[in-house]
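In this view, the complex is presented without one of its protein chains, the others remaining in place.
The letters A and B name the chains in turn, as written, and every chain counts its residues from 1.
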Amino acid sequence: MLSYLAKRILYVLPVAFGVSLFCFLLVHIAPGDPLTSVLPPDASQAMQDELRKIYGFDRPLPVQFGLWLMKALQGDLGTSIATGRPVAAEVWRAVGNTLLIAGLATVIGFLFGCFFGFVAGYFRGSYLDKFASMLAVLGVSVPHYWLGMVMVIVFSVQLGWLPPGGAGPGGSAAWIWNWEHVSYMILPAITMSVIPMGIIARTVRALVADILNQEFVPALRAKGLMDFGVFRHVVKNAAPTALAVMGLQLGYLLGGSILIETVFSWPGTGFLLGNAIFQRDLPLLQGTILVLAMFFVGLNVLVDILQGLLDPRVRRR
Amino acid sequence: MALEPHPDRGGPGTPLLQAKTLTKHFPLGGGAVVRAVDGVDFAVMKGETLGVVGESGCGKSTTARVVMQLIPQDKGEMLFDGEIVGGKDLTLKEYRRQAQMVFQDSYASLNPRLTIEDSIAFGPTVHGVSKANAILKARDLLQRVGLDPARFAARYPHELSGGQRQRVNIARALALGPRLVILDEAVSALDKSVEAQVLNLLADLREEFGLTYIFISHDLNVVRFISDRVMVMYLGEVVEIGAVEELYNDPRHPYTKALLSAMPSMDPDNRTMEAPLTGDPPNPINPPEGCRFHPRCPHAQTICSKAKPALVVTASEDGTRRAACHMEIPGSGHSRAPSLEVAA
Partner (left out) sequence: MTAITESAPAIVVPPLAKSPGYWAGVFRRFKKDKVAVGAGLVVLAIILMAIFADYIAPADPTRSSMLRRLRPIGTPGYPLGADELGRDMLSRLIHGARLSLFMGVVPVFIAFVFGSVIGVAAGFFGGKFNTITMRTVDVFYAFPSVLLAIALSGALGAGITNSLLSLTIVFIPPIARIAESVTTQVRGMDYVEAARASGANALTIIRVHVLGNVLGPIFVYATSLISVSMILASGLSFLGLGTKPPTPEWGLMLNTLRTAIYVQPWVAALPGAAIFITSISFNLLSDGLRSAMDVKG
């Protein structure tokens, strides 16, 4: 187990390094001098040179990368051009908000996905199965930002049940766990849950169908176990993979929430990214993407390790 | 046809292929090494069939792949009709026209997206034969391996039976006009009745085209049927080699004896009384010191775990019979070894 852990962590280091390099280069693939993104438009030549020194843009690229990486490792992601505040602080607050709805969306998606997948796998070939399979295709085909709009149209504009967007009366700064605030989470979370729901349903269906085809199931039935006993065994065998998929989906949602957050004006990372793009705030863009990608990488490793703990067969891969 | 036959340089009675200390090790993670082929020496005479037998994992197939140069050897060299394979007189590409191989899995060895005739014609086109000529040659070869070209040439592999596919593979191997054909378990996957037909076909083709075979199989009966000489391998080494009837009737190496005793015999008077194989199954990752067979050998003595026995001439008048066992080496220190005086 320890060697497996070490192997996983050793494997992820070059990936993490590559991710940082990519994020660093993002600012440099942007058209024009990277300095123009941090300069006021009327800056004098002297001020330009001054800032070039301060930002280190006068040094060779590898040196710049090294310095940037050192700072990033210490939690310093630079300064936002638009707000003048440290990028790290902005990103962390936004990540918290994103985790809130992404987490809720994952839970909703997981529960419904498991339900549909299980039903479809258990009654293979029936109409229920076809319905669940269709739902999975719908889940991956729907443009979720549009689904968000439709949700707002139906539940806010037409029915008036839930607020159309924002994070509550006091914004995210004055968040309280009461219905007034939670109601703002519901529509974005449900919209977002559609993405993992389809994928989890598809995975669980395949798992259940696979397990029911294995020899131990008729054996259990032969032993006189009732359907509930079979059900318990199926759950026990399908759970590790289903949970792994759920973990990965949470990671996808963290990155994929951008468009949905824009629709609902939810003050998360997506909203932050939207602003960064709109204002061409490249340090903010870079910092947000670095944090989200690292989160995703870390989550992948965590899922792998947990899977290794639950299922010894995984370790041998 | 299109490709000119190769002249016989050394003349009949000289070896077509000589393998000298062929060695192939596969490194595993963590410093472990699979000694798949470990210093193998042998020669194949022109026009003969050399059978190669041994348990799975003994290095038969790796030997075949090294001889075919699908994987390069780590050590050792091969002479083909007196010329170094891959040297300046016999390039690898040229060698591959003269040596061909038939694999065990008849389905996996045919490209599923090519028709039978296209598969057979591929090799000659690589060597500069025009497509039209290659196709004509392919149809001719199909006829010779017993498949009606009008019916089979334009079919796809999945439309054929296993035996038919293996005939196609044989035709494909013959398309380049080779002198040496390596048959790696080529009939092992076939039904017994089909196997017999394909074996007879192989024997006929050998006469017709003047071929030399290296015939690899785990099936001792099949090897006895088709081979002139047999080579027995154990954990990447040759333990015994000799003319087929001599070797089957009077095996010298305990491993050969055990192998043959495991062979079902129809004749109750002709049973070997040797004990069947016992002990740990062979593992090429950490082969034992000394004689590699000693942990499973009923006659093992101290010397066997200390020194590796050389492949020495034994028990035959013409010196073609060799075995690697301390019991055959005069003065080896084994109590059953012949005394030095007798040998001298």
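Rule of thumb we're sticking to: a contact is a pair of C-beta atoms (placed from the backbone, for glycine too) under 8 Å apart; a residue touches a chain by one contact, two chains touch by 3 or more.
Since the structure is predicted, the reported quantities are computational estimates derived from the model, not experimental observations.
Per the touch definition above, the residue from B:Arg96, B:Arg229 or B:Arg296 contacting the chain not shown is B:Arg96. When the whole complex is considered, the residue among A:Leu61, A:Ala89, A:Val137 or A:Leu302 that touches the unshown chain is A:Val137.
Within the whole complex, the absent chain has one touching residue among A:Ala6, A:Met47, A:Val150 or A:Leu302, and that is A:Val150.
On the side of chain A, touch with the chain left out of the figure occurs at residues 14-16, 18-19, 21-23, 26-27, 29-31, 137-138, 140-143, 145-147, 149-150, 152-153, 157-158, 251-252, 254-256, 258-259, 262-263, 273-274, 276-278, 280, 282, 285, 289, 292-293, 296-297, 300. Considering the complete assembly, chain B touches the hidden chain via residues 2-4, 65, 68, 70, 92-94, 96-97, 99-101, 103-105, 108-115, 117, 119, 122-123, 126-130, 132-133, 135-136, 149-150, 153-156, 159, 169, 172, 176.
Heads up, the rule we're going with is that only the chains that are shown with their structure count from here on.
Computed from the mean C-alpha positions, the centre of chain A lies at a distance of 57 Å from the centre of chain B.
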